[in-house]
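Take a look at chain A:
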Amino acid sequence: MTLHFTPVWFIAVPLLLAFLAPLWVRWRLLMPVLFSAQVALFVLALSWLPTVRIAPILETIVIAPPLGIHLHLDAIALLLVALFSFAGAIVSAFIWLDNGAAHLRERPAFILMLLLIAGSNGMVLTGDIFNLYVFIEIVGVSAYALAAIRRDKTALEAGLKYVIVGSVAAIFILFAIVLLYLQTGQLNIAALAQAFGNMPAQMQLLIGLLMLIGLSIKAELFPFNFWVPDIYRGSDPEITALYSGVLVKAFLFVLFHLTFILLADPTVARNWLMALGAITMIVAELVALRQNDLRRMLAYSSLGQVGLITLALAFASEATTAGALFHMVNHTLIKVLLFLLAALMLRQYASLKLTDVHGLSRTMPLAAGLFVLGALAVLGLPPFSGFISKLWILKGFADVQTFWPVALILTAALIEAGYYFRWIRVFYAPTDALPMAKIEGEKTLNYAPLLVIAGLLIVLGVAPFLLEDWLQQAAQALLGREALLNAVLGVQP
Partner candidate 1 sequence: MAHYIIDALAMLGMSYVMGFLFYGFYRQFNARVQRRWGPSVFQNFFDNMKFLFKTETIIHGPMFFFGPMIIFAGAVTTVLFVPYLKDSNWLQGFSHSGNLILIIYLLVVGPLGNALAVGSSGNPFGVMGVTRGLTRLMGLEVPFLLGLALVMVQHETASVHAIMAAQTDFAHWNLMTNPIAFIVMILPFMASQHASPFDVVGAPVEVYAGPRVEFSGRLLGVLMTQNMMMTVAKLVLIADLFLGGATTIWALIAKTFALFLLTAAVSTSFPRLRTEQTVDFFWKIPLGLGVIGVIATVWFPWS
Partner candidate 2 sequence: MNLITKLLFLGLSFTPAATFFTWDGAVAWSLFNGITLSFDLTPLSAFFMLLLAIGAPLIAVPMLREKSDESAYALYALLLLGMQLLLLAGDFIGFFIGWEMMTWSSYLLLLRSPRTDLEGAQSYILFNLASAFLLLAGMLFLYSITDDFRIQAVDGLLTADKLVLFVLFSLAFLIKVGALPLHLWVPRSYDQAPDLFSAFLSALMSKMGIYGLMILPLLFPDGFSEISGRFLNGPVAGYVLAWIGVITATIATFKAISQEDMKRLLAYSSIAQVGYIVTALGVGSSLAIGGALFQALVHTLVKLLLFITIAGIILQTGHRRFTDLGQLISRMPISFFGVLIGIIGLAGMPPLPGFAAKYLMYVGLIEAHWLLLLAAMILASTASFVYCYKLIYGPFLGHANSPEAKTATEAPWQYLIPQIILMGMLVALGIFPGWAIDVLIDPVLIGLNMTPIGAPTWAQLSTNYGGYDGVVLMSVFATVFVLITALFLLIRGNMHRAASPYDLSFCGEVPTADTPLHYGAGMGRELRRVPLIGWILRHTTTGFYAGLTRQTQAAAGVIGTLYGSNPQTWLLLAVLIFAVTLTIQSVTGA
């Protein structure tokens, strides 16, 4: 083996490429590099799949855990890393092919996007809690900057709000980490997990609450997600696709990773998290009913899906977890698709208000068709993959005869249908107006990345067994506290 593949690559490659940005600018290679880097990472992740299937990979940096920093690549981390790089690849391909939004094809955006991906990968991979905080900050800072990158009023306002809220969340998290360190003197997550049970109950509660609130803000759980619609509305849709597709997923993972690993008995937190998820889902879907702006609607819908994923993950049974992970994958694909569609529509229409996009299908038939596909998938209608993941979750609940989440999920889906189909109907509404002239440079090639996603949604819907083993192993990895502790700490003398 001439090249030494290690999980560090997932973090190091984007960082390195970001720092070499001046070079790419000179060679006019910014977009190709952005795209191919993500594709390379995605391929790398896939090539690792057989290895990780057998056993997780531990990459120690300098000293072995618990003292040193290590990266932990197991099935779930690999799944998320692959997902992030895939989403990144799609978004960057879209930006590359698209000829609107010039500011997204310049150096700052390039650097920030790579940082965002690097940070997200780091959050998923790291086995050290302070390291985790660092990555959270990297991701946070790049996200704040990306929100404001368009340099107009709404974007700046969005960026500013994001900074305020994000920093407070970071403070909560930092506070929790500090307390943890003071109590145990450890920073390695596995080591912390062993010591956590010995702490006084009050302290456990305090740390848990701090962590929960900090991560809930980041992971967009009710009642800490009031900031989301404003930010999603203010930023560019391409960036929003990354927020909804990558960032939130990374934070959700961190939340549940910490929950499952720190608590010896995750059922303590189960009711709390399930309630959070359920409320998030219902509230978001309800509020979305009255949204008249496409991007705000998508933001609320995203919140609703996050709630659903939380509800399913918190239940902590293997079937619901696997289903929730699948739903995570699907939701990333769908929301990337929908937000990129919103970006395309924004080129054509000045605003995406309900009243302004009447009869959109006559001007942009393909976009409307893809929107329908995305909506059907997010609603969990067959034969798209969203159906399979929802079914998996529901089946997981039915397995143990817990029916209230089933009822809630189905009700939420019905409400969700209420607004998605309203938009579809508006897109296909008959109008007397002639179809608008196509804007300059709109070409079918713009749709290529979106068509890839659409194809994937159908393939995964018809043949979900392709991902089945991976997802189940990922679920086991997420839930397998003992296995992880042994894997990490077993190596110490």
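In this section, a residue touches a chain if its C-beta (ideal position, glycine included) is under 8 Å from a C-beta of that chain, and two chains touch if they have at least 3 such contacts; residues count from 1.
Selection criteria: all candidates are chains of the complex that A comes from, given by their letters.
Keep in mind the model is a prediction, meaning the values are calculated, not measured.
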item	value
Interface partner of chain A in the complex, by touch - 1 or 2	2
For the chain A and candidate 2 complex, residues of the former touching the latter	161, 164-165, 168, 172, 201-202, 205-206, 209-210, 213, 217, 223-224, 226-227, 229-230, 283, 286-290, 319, 322, 365, 369, 372, 376, 379, 381-383, 387-388, 391-392, 394-395, 397-399, 401, 403, 406-407, 410, 413-415, 417-418, 421-422, 424-425, 428, 430, 464-465, 468, 472
